[in-house]
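Since the structure comes first, as structure tokens, the remarks are kept for the end.
All protein chains but one are shown at their positions in the complex.
Letters A and B name the chains as they come in the text, with residue numbers starting at 1 for each one.
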Amino acid sequence: MGRGDSEYFPADSPWHLRDGVPIGDATLDAASSSAASGCAGAVPVATVAPLPTARDCLVRIRGLSFSHGSRKIFDRVDLDLPRGAVTAVMGPSGTGKTTLLRLISGQLRPDAGTIEVDGEPVQSLGRAALYNLRRRMGMLFQSGALLTDLNVFDNVAYPLREHTDLNPALVRKLVLLKLEAVGLRGARDLMPSELSGGMARRVALARAIALDPMMILYDEPFTGQDPISMGVLVTLIRQLNDASHLTSIVVSHDVRETASIADFIYVIAGGRVMAQGTPVAITAERSAWVRQFMDGLPNGPVHFHYPAPALAADLLTRGLG
Amino acid sequence: MARRARALTDGLLNPLARLGQRGLKALAGLGRASLLLVGILAGSAQMLRRPRLLLAQVYNVGVLSLLIVAVSGFFVGMVLGLQGFYVLSQFGAKESLGVMVAASLVRELGPVVTALLVAGRAGSALTAEIGLMKATEQLAGLEMMAVDPVHRILTPRFYGGLISMPLLAVLFSAVGVLGGYFVGVGLLAVDEGAFFGQMQAKIDFREDLVNGVIKSLAFGLVVTWISLFQGYDATPTSEGVSRATTRAVVHSALAVLAIDFVLTALMFGK
Partner (left out) sequence: MAKQHTIEVWVGAFIAVGFIALFFLAMQVSNFNANSAADGYRVSARFTNAGSLKARAPVSMAGVRVGRVEEVRLDKNTYEAVVTMRIDKGVDSIPTDTFANIFTVGLLGEQYVRLQPGGNQDYLRDGDEITQTQSALVLEQLIGQFLFKKAEEGGK
């Protein structure tokens, strides 16, 4: 649908065309193949002599380190996110998956390393440049992050009214098209409090694509969803990505759903990349840790028990501690 | 021996260290609050282009506090009328009742009690609203839509409070004078001419009324600033927001009373 709207837009509209080229036209075909080779195969960096060109990768992260207080969340991490593909970043809770999205979108600044989005170094951008870049990004928050005092229609219209001077009739048309894409055109007059969790996320998705961004960041899109809305979201993410020629980054720990739509998967834990590859490759991965995570085994390299002295010794200890 | 000496120095130094820590923490908070105020003020020009946002906030702070302020003002005025009457009639000066009621209201009670009421009624609501917007990622969502949440959300609320406070305080005083009139002249039969005549002779427009309005402007600034900062700085959980709300009211009340003392000393201390 994204490009189908072009008849409504003036030709120089900055948020529809990027560098005068329709978004994604050339990159889509390359995406699925580059996922396996060129761009995303870049790690470990040292062994690859020519770094992949920026054209193949929308996001390139090099030597990223970030700590929260004394806790190291990322320790010299390298990631590449190919254009036009759905890249999944998976890992157990608390590994900084959401932090990664905040770093990519410039809400947080890394302690060290570089984050390039569409060739721009996010970590050193000024406010104005960062806001310009964000107009070309959408982010789907876990809670949806809809403005609670606006109804569905106004929520989706918000970025349009904020960043464009389109007349109200055109805004209405665009909003209805975006809502149609997520199947909620009929819910336009509801308030966010009247929506189910899944519907709220779909509305938020419609809002995220309102300005026809080049990239969408999904923060745990499947958490807490019933099977049906989970299925709807899974399909939506894939469809939007392909139909609107987006680049998607899905951060999640829902292994099966994520693997079913991702072109490429990074598994991160303990501040490092534990595994990477296509879903098929990851499924075939032998490493015990990756197996435990992907198959959801209760015991393995990650222990069931929190570190503690031996039970017998603990029980025999006198005192109240 | 050495160990005991160590324990002793620790015992002496640890409270000192804790005090230092708290001091540093408070200082850091003050710094963050100042930065936030700068950010809020930086959004002023943008807000003027969207007066509707401001209008909605004047409604939230001003109109919604109207009833409680007017009713409280009337009761406070009536109490002043009663108490003043009993004290003044002992000195045979009950004609001065009007002066006493009006001076107390215009100089002190109007601005201060209004500020405390607004802090409880509207300030806590502001904190809770901003805190919840933070907890539900709405602020981050705006940020991601390339909209500055401080300019868009906080600035109109700040000015809404700043504008509403003096209007509410003036209303409180006016209703209070009427309450005092009702009790003094209506119930206790103080001479009406003396009530208003002495009042007009003793209450100075610039010295009393204008200074009272200046006070309430200062209170409006402080109360909305503290409330917004507490919401914006809250830990984004339900517990964090509820703590922030309590803190906002307590800090606002303390700040209002402290600033009142300073301003009173500066204005009326000659």
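We adopt the following convention: a residue touches a chain if its C-beta (ideal position, glycine included) is under 8 Å from a C-beta of that chain, and two chains touch if they have at least 3 such contacts.
Keep in mind it's a predicted model, so treat the numbers as computed, not measured.
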{"item": "Chains in view touching the one left out", "value": "B"}
{"item": "Hidden partner chain, touching residue among B:Ala93, B:Leu188, B:Leu217 or B:Met267", "value": "B:Ala93"}
{"item": "Identified contact with the non-displayed chain, of B:Ser173, B:Gln230 or B:Ser252", "value": "B:Ser173"}
{"item": "For subunit B, residues in touch with the removed chain", "value": "52, 55-56, 58-59, 62-63, 66, 91-93, 95-96, 102, 106, 164, 166-168, 170-171, 173-175, 177, 196, 198-206, 208-209, 213"}
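Note that in this section only the chains that are shown with their structure count from here on.
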{"item": "Where subunit A and subunit B are represented by their mean Cα positions, the distance between them in whole Å", "value": "44"}
{"item": "Subunit B residues touching subunit A - in the complex, by the definition given at the top", "value": "132-133, 136-138, 140-148"}
{"item": "Residues of subunit A that touch subunit B when the two form their complex", "value": "102, 105, 107, 131-132, 134-135, 137-139, 141-143, 145-148, 158-159, 162-163, 204, 207"}
